[in-house]
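All protein chains but one are shown in place.
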């Protein structure tokens, strides 16, 4: 996989999360019960099957709490894991391992949940050419990491923010005075490496959008039949994205209409946590 | 409700989230299609029923993007809402409203999802004296806001971090050399305003814990029958908390065993997003 | 002009700059010589002709130092100004005006210098369809504001960073094993709203790039004759960008070759400061 | 050279600059075209002659992106370089080298530009006792690094901010009610390690300033003849600084008047970028 | 001692302090007088007897200024030291040692002062079962480190902030409408791991508090005789804390009344600095 997340893009998030957990006084339970010199050997073990993600975050958590800890990733982010698989291992003083345990797991469980859910969607549509995409609906502060998890799960990223492409929505169209005006505005405004997508609600809007120049057209809440019609109508003149109420149960049918992309906020806003445990052996 | 979240506890999170969305170049789509002087009147409308939360975050998002915007909360955090209810309203220049829309919604949808899920759990156990609690399993960077959402949904907060109470877990017990040793360490270490809880896996461990002084005992992954036995055995000598694999379908049965608290990471780690839309009218 | 820079994108930069100037002890000269209640009325006056920019930064500087100051922009960012024009005015207590003066001017003079230089380049090529663009060669920490200044001067922005488009450079090509391999990699990797540009050094490389799918091709250090040939060879199959050693004296000739974009680091890395003074009247 | 810039004074600037370039998604071009295990050996090569500066910043950029990279400075900051000289070298994985390349170069090119321009001014006045100084007119956020570059070029630093010395300007004099009043205020206010300088516009103001106690007097926009007269009039009773409209073409004549210091914002606000390239060899 | 302060809880404080001292230009004195290659061997020597603290902060200061320095703690935080004892040692380049000297000493001298003063109070009451506690009256920004120093001196920590326990003060009681109402509110509001303490001014208030359920009762400004009466009246039904005007001269008498805790802001707000010097030998 050629995804690689430079740690500078998430290390402050990990640091903030460690502080959020340690508070002002640190880990009272561990200080009260475990000696400063006690060593430990701990394994991160998947308790269910899926796609693991967030081990680079876990690694950073242990590195930030104590550079003397040794952390080894056994199954890198994006790996398919089975229940019982050890995905990483950390050894060193027991105290700092426990100081950072929850932070490391919160990242890994949340991001593995996203990667795993994404992989399920991707698997449903693997026989089509459609790509499964996430959106800008992300949990505050987690966008970069969540989008990385989506890619680890085999999905694709939509815009990372308001500034890396133009996506004209219904509100923009209404205010601009229609699709033609909105697309004229967008084409006049966009820099030469900025793509333009526009959201349409009907086939006639689609027709209008095709006339006025968009790289991609988002078909919002289209019925399956309308999606099929849209694909025919478009005939390759633009890329087509289906969106709105996409669920694991419906994604296959949508993909089989021939659209190019399917996007859903479910991947980043509604993924269940993935169960990973830390098994510690005193050494 | 006497919950109140001072904005100093979350305003930096909102600011970070706005920057995450605006990136370096800002909202290209809006700049391209909407004039600088265009005014708008926008309503936040619940698309489903539940408990709303995160409107104080939404308010801060609009205040940070442009203090000239007028934001009015119509149904405060913690309100029970029906589909179609307008929960808040913002008026002013259309551009800044759109600049902050997604950030505001990401907070409100995520936190309302938690509050709504919590309310469902709470409703299941309302006829018992048990309290529904969240845990330290939270999405990184969101702990304070997620725990606020749990309270808005009628739930209770467990520890906010490693430093506001002692919770002795299995790993601590193993390293300390048993329950007695661990509790002796905890009681010797704890300051006078620090409570002590200990996690046990069996009734005999429970018995040992009761002997050595804990304010609360966490019964980890106990079967219903064992929970009932634990309540009887304890006979009020300590508070009891049931944890492990709690789901909406099982929480009632657990509560009816007579335990005092039930905790689950589901509330903060696996809540589905709650659907809120922004309906904008050009004014 | 539909450029608008939300203050959240630069207010921390202004704050950092104020602290950089005030240090730990504040403005000794002003405290020593000017009474706390002394009022003043100050005008920002252009000492030369050009395009003004950075007044929104100046405004933020005064707002951050003392919200009681009244700051009025008389000629908004992007305005063409003549020597002697008052571009903004600030009134209130003299001390805070002087505390923030240098910070406000450092932004305004630097950014007006960029806008003015950009306008000169733009004016040279106004009779062609070519667009004048800046690059990622920017002064550290100033990218957003410098790119805003380029737009205020009538220029266009290239990528804001490594993540909003793909630009394959000579080093990428060499490592990837040629243009075909590099473009195949890029097309396989890019999300659906990501454009792809590739840098070529020769006409034969251009030919190869056209075959393998790029939205835009950067002609690096091409002679004028080669640029003309490139335009003919391309025949509209991709957008063409000329780059490398572009100066005010050569830009017209380059534009007249028919390329679509011309980019130069001069705009952001080598613009001279623009002279603006603050004329203070005691009131 | 006894200049040494502790990295704590600029490492956050480098980090901010890396983030500015990597954005939220990182380096798409490199991820798309270069394998994770590809190694490289890269040389920073001066493309023109001058004084190099900012290599400590470049070093920090690579260290922050990946501590496993090996960076070696071949010609330290302040060295005089010829076109083609390799000034630094970095080896390791190709990806992180490319992730940080632009950030490293933006610092090095900008700061070398300042050092080189400073060296030209210094060379013009080397036969006199005058020192060439920079001012508080600096590009926001870059003051410490720019002033370091001036010293690397053989120049001297004026105040670093409003708080490390008193410099009474025309506005202060006007409000205070004249030179005598202003200097009385300054002498009464200044701590015992704070020097006092005052700006004068005429010889009679100079005379008044000499009477009332200033360590240094800034002669603002004086003609050459007046500078000569000022030097004679002062007769060593205070240090003299010439300022206002100083250019490379005029600095020699100014220095030969016998003033002690010459200051110009050109060094920090209008230096051209210095051309350094990164030549990468795949290893 | 099982106190251990993870460096993530104070390293930003050390960094801020280094910047506070180095300013924008760095250590002029050292650059002016000491060569870049000069090596040194420096010992931190206690100039008086007491309890040392803050060496972990000193260590971090040197690590942040230059990771190549070797810092060795000879007598760990919490050690009892005599005048002349070397408590730590740092070797390496002389310049960075001097850059960080004052920051390291400011932490160590201040925190050792607190630890030493705490030890004196603790020693006065060692024959009783009372514990000596600090309060939330701390010097801004130093709470975590100051409370660590109190523990190093043998004292105990009270609340770290407003959120880790409930402490009902006179103002709360007045507004809530009396002790009963206030305690009812607190018991209804508190999570299950939150202890409740209430402040009382008289014995009759104490009586009321005992009736309505508090874990601990703070006896504010009680005379010795009243403290004795309070202990008898309480008879173990709650923990008792004496507070208000506690001084080293009075603490023994207070402790001998039989109260469980004695708290005083003196420990953190009024401790004298402890004299530690840095003896540098050129090597």
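Per-chain numbering from 1; labels A, B, C, D and E assigned in written order.
As a convention for this text, a residue touches a chain if its C-beta (ideal position, glycine included) is under 8 Å from a C-beta of that chain, and two chains touch if they have at least 3 such contacts.
All values derive from a computational prediction rather than experimental measurement.
Enquirer: Could you run through the displayed chains and say which ones the absent chain touches?
Expert: A, B, C, D, E
Enquirer: For chain E, which residues touch the unseen chain?
Expert: Touch set of chain E with respect to the missing chain: 13-14, 16-17, 20-34, 38, 40, 57, 94, 98-99, 102-103, 105-107, 109-110, 113, 136-144, 160-169, 171-176, 181-182, 185-186, 188-190, 194, 265, 269-273, 278, 280, 282.
Enquirer: What residues on chain B make contact with the chain left out of this view?
Expert: Missing-chain contacts on chain B: residues 2-6, 8-9, 143-144, 147, 157, 160-161, 164.
Enquirer: To test your reading of the contact rule: which positions on chain D touch the chain that is missing from view?
Expert: The list for chain D reads 2, 131, 133, 156-160, 163-165, 167, 189, 191-195, 197, 215-216, 239, 241, 260-261.
Criterion: only the chains that are shown with their structure count from here on.
Enquirer: Can you give me the shortest step count from chain A to chain C, moving only between touching chains?
Expert: Tracing touching chains, the least step count from chain A to chain C comes to 1.
Enquirer: In this assembly, which chains make contact with chain C and also with chain D?
Expert: Shared contacts of chain C and chain D: A, B, E.
Enquirer: Please flag the chain sitting at the greatest distance from chain D, going by CA centroids.
Expert: B
Enquirer: Using the average of all C-alpha atoms in each chain as its centre, how far is it in Å between chain A and chain D?
Expert: 44
Enquirer: Tell me, which residues of chain B touch at least two other chains?
Expert: In chain B, the residues touching two or more other chains are 20, 22-27, 31-32, 99, 160, 163-165, 167, 189, 194.
Enquirer: Take each protein chain as a node, join two nodes whenever their chains touch, and name the resulting shape: line, ring, star, complete or other.
Expert: If you draw each chain as a dot and join those that touch, every dot ends up joined to every other.
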